[in-house]
Each structure stands twice: as C-alpha cells, then as structure tokens.
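Each remark here refers to the structure printed beneath this line.
One protein chain is absent from this view; the other protein chains keep their places.
Let's turn to chain A:
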Amino acid sequence: MNSVIHVNDDQFEEVVLKAELPVLVDFWAPWCGPCRMVAPLLDKIASEYSGKIIVAKVNTDENSQWAVNYRVQGIPTMLFISKGQVVKTQVGALSESGLKNLVNDFLAGKN
C-alpha cells in the first residue's frame, strides 16, 4: 500500500518528472483550508491506486522553485504529470468523486 510522497525542490525532477508511473502532484501550504480538505482524499488515492499512480506533495511554503516554474499562483493546485509532461491541471479543492474522475480519466489517457 503506497502513501503520499512529500518531495522538495531538489527531489522533484527525480521523483516526479522522471517517474515511470503517472504522477499526481499537489502544491499546498499548511495554512490553506482547501488544501486540508484535499489532503485525506490524496491519501486515499495513493492507497487505492497503489502501483498505478504516484501521489506527490510539494509544500510551497518551503519549496517554491517548481511552483514558480509551473506558475502556480493559487493552492491547492494539482498537476497530472505523465512522463515529465503536465497533461491536466486542477486548481482548488474538489469532492472525492470529482478527484477520482480526474484520476480515472488521467490513467485512461483521456485528459
């Protein structure tokens, strides 16, 4: 059972961009309410889709480099990355079913 991986700026390229599996990466910060709402859903995705997707989180408070690169200006921002390329961006919190739909479409290559 996989869990969410916390990545910093230095690890981002290796863990997210060079990953074999598709990656869902969440840019968040501790003071952000909508981020707290998404957090347990991301934990669920990581365990339920174990082996199919990597769920990574970047704390923009401590690691801003990749947030700046991707022009993240609002959190939470979730990027769906496949082989180093962003194929879908979700800004703001959403429901469990909404997030699962996005993940299913992403894994099915529908984005």
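Just so we're on the same page, contacts are C-beta pairs under 8 Å (C-beta built on N, C-alpha and C of every residue); 3 or more make two chains touch, one makes a residue touch a chain; residues count from 1.
Following the convention adopted for this analysis, contacts and distances are computed from a predicted model.
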item	value
Omitted chain, identified by the protein name its UniProt record gives, among "Phosphoribosylformylglycinamidine synthase subunit PurQ", "Cytochrome B oxidoreductase", "Thioredoxin reductase" or "ABC transporter permease"	"Thioredoxin reductase"
Touching residues (missing chain, whole complex) on chain A	29-37, 61, 71-75, 77, 89, 91-95, 97-98
